[in-house]
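A single structure is presented below for examination.
Every protein chain but one is kept in place in this view of the complex.
Per-chain residue numbering starts at 1, and chain names A and B are given in the order in which the chains are listed.
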Amino acid sequence: MSGEAAAGHGHAAHGEWECEPTPFKASWPKVMMWWFLIGDAVLFGSLLVAYGFNRVAAPAWLPQDKVFSMNFITVMTFTLITSSATMATAVAASRAGDRKNACLFTMLTAVGGIAFLGMQVYEWWHMIGHHGARLTVGPKLEGFPDVPAFSAYFFMITGFHGSHVLSGVFILLYTGFNALRGRNGPEGVELAGLYWHFVDLVWVFVFGTYYLI
Amino acid sequence: MALTHSHGTDAAHGHDHPSGFWSKYIFSFDHKVIGVQYLILACIMGLIGAGLSVWFRTQLAWPGKAGMSPENYVMAVTMHGTIMIFFVVSLSLSSGLGNFCIPLQIGARDMAYPLLNMLSFWTIVPGAAIMVASFFVEGGGAAGGWTSYPPLSALPKAAPGSGTGQTLWLLAMAIFVVSFTLGGLNYVATILNLRARGMTLMRMPITIWTYFISAVLGLLSFPALTAAAIMLLLDRHGGTSFFLPSKLILSGQLQTNTGGTPLLFQHLFWFLGHPEVYILVLPAVGIAFDVLAANARRPVMGYKASVFALWAIAFLGMIVWGHHMFISGMNPYLGKYFSISTLIITAPFALLGVCLLGTLWRARIRFNTPMLFALGLISAVGTGGIGGLFLATATADLHFHDTYFVVGHFHLMIGVTSLMGTFAGIYYWFPKMFGRTMNETLGKLHFVGTMVGTFVVFTVQHFQGMGGMTRRYYEYVNEYVKPAAALNPLVTIFAFIAFGSQLIFLVNFFWSMFAGAKASKNPWEATTLEWTAESPAGHGNWNEPPVVRGDPYRYGEGADGKGWKLQTDA
Partner (left out) sequence: MADAHAHGHDHGPDHSHGGGHGHAPSYRGYWIAWFILLILTVVMIKIHNRNVLLAGIGIKSCIIGWWFMHLKHEARALVWTVVLGGLGFVLFLFYLMYFEAAKAIPSV
């Protein structure tokens, strides 16, 4: 597969080094990326399990639709899903050898990521400024008790997800420039794509379990 | 699919055989050099970790004579556990020997991503330095036990070591997890993708299987600890209450935390913690298989059964973490499940034991040092495993929990077993590392001291535990525990013997590196792939790519009376 030469040079001095077929039928950078994503999935999974544990055990929880504007969260979700679709398009373009579109759609994805981050900043500002939430103080709602865990898990989970989005944006910008100059093969774009789709995948779970259930 | 090896950064590196001191020995991309670097780091950390145990064993045997305060004692115990598990056994066995063996045994030039491999070593070095530095901050190193349960670890004012020491502990552990994850990714990608032509999965030496399985376990379980560490840091420095319950009183003051529970931390911690045991034990068993087969001159009995047993152990190891928590206040109905599933692990482990012993069946054994350590490993697995049956049973564990029974059990499993495997591996592959053999006399002395010392220490501790001696106590003053505690001087003396024999090993290791007898290409007449490379092998391992033509353990074959065949022989 394409990652080998893209990632470096073979050992010209020693001629060809043949390997057994691998059970995953994928190049090693891709295998590494998948295993990294599996590990990261367990990390996010553990955070969400902790949240679920606390949620089940907590005597009271706040109604999310009174704290957050559901329309706004929907727009955030749309943005991320759209950026995932543009990313998939970029990967396909890069595979077809279409450097321009690969770069264009990667950059569009990065723009989507930046837009998402901007909305997340607004979301945090809304929680902190409008609802008076802190890491240790829950958002204040008329007729509801103070639930510190509500904001603790909010800041931790969305913050950790946001940091992934942020790093993803940097990776996308780097990949996009390289794709335009033809410095990485389709696999470089594909690996960045895998990471970006994973970030989107995590948001599906965060969105479903934290904002909706 | 034909692939070349690509060394992502060879452009910066120049040639296969770097000439400068720095690029050859310090910032090397060569998996063999990196492996040895890990081993040397583990030796240094091992001296510190084992030195701590000598210090607190002195206190236990002759209270008040070791110049140790109770605070020092809990700190020493905590840091001993942390350093030994994460910075000695993990580094020497998983990272050190793993890096050295994997490409050599599967017929690859190097790891899949040599730069990442070097980075993972140079990530762990500051981690180790931070861990050691935490001794010297105000309040001393972490003192909440190696498990760092909250609230002791979550409230900076809970104990002297809960302040800066605990923060540095968390930081060092975070660095360790990063390094270990990078290493694990490399292991998995290398073993899956870079096997030489003919090296199918079922022709890999069992050592490689165990490294693969332990890398998979590490990648799946360490993130849970990372999650727990993130929440613990927020609890410590952000004032949150993930792990802190309501109405907690610390030195007469009601804390403001509400709504958390330490049980959550314990679940997340042991979701890592139990697989971690197998991460440490399985590669040792794998190495023992290789050493046993080579020195018994017989193929491993039940190769397929062993591989199956290893996977079964790994799978079961992921879902039994709760047996560390029987008396934590966990839902008792879960205890029933954890008890049963833990006992099921006995079955694949017994299968593994049968395969280990069956390999020796009617063999003409060569009793050299690596073989002695491999035999010692079988003994340690068996002895330690029996204790595991008691601890897996929830009803028995009510009595044994947090006593020296547990201490003896897990030291036999992850201490003695892993280190026996590590030593077997080091003595066995030393010729391949340096082109010289280690001194046999010193090696046998090392083995006898280790075997006698550790077995007396840890088997006696089982009985002390049954006698009611609980762990992490500075001094035993209650009347009922006096008979058990009276054995402490005996245990301590044998602990000194065990420690002293490790010094013999260190002398032997560094002396033989420069002055040992020259070794041939294949001094043990072993059959696996690494013995077809030069001793020591240059960067790149082989000039011509090896082609594998048979199973890993081809002893008792060969028509010309030689009695064995290399894996590359037709």
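Assume a contact is a pair of C-beta atoms (placed from the backbone, for glycine too) under 8 Å apart; a residue touches a chain by one contact, two chains touch by 3 or more.
All of these numbers come straight from a predicted model, not from anything done at the bench.
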From A:Ile38, A:Val111, A:Leu135 or A:Leu173, residue that would touch the chain that is not displayed: A:Ile38
Positions on chain B contacted by the hidden chain, ascending: 1-4, 216, 219-220, 224, 263-264, 267, 271, 318-319, 322, 330-331, 333-334, 337
In chain A, positions touching the absent partner: 1-2, 4-6, 9-10, 12, 16, 21, 23-26, 34, 37-38, 41-42, 45-46, 48-49, 52-57, 70, 73-74, 77-78, 81-82, 84-85, 87-89, 91-93, 95-97, 99, 181-183, 185-186, 190, 193-194, 197-198, 200-201, 204-205, 207-209, 212-213
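Assume only the chains that are shown with their structure count from here on.
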Residue ranges of chain A in contact with chain B within the complex: 1, 4-5, 7-11, 13-25, 27-29, 31-32, 35-36, 38-40, 42-43, 45-47, 49-50, 53-54, 57-58, 135-136, 147-149, 152, 156, 160
Interfacial residue positions of chain B with respect to chain A in the complex: 1-11, 16, 108-109, 112-113, 181, 184-186, 188-190, 192-201, 219-224, 226-228, 230-231, 234, 238-242, 256, 258-261, 264, 267-268, 271, 540, 543-545
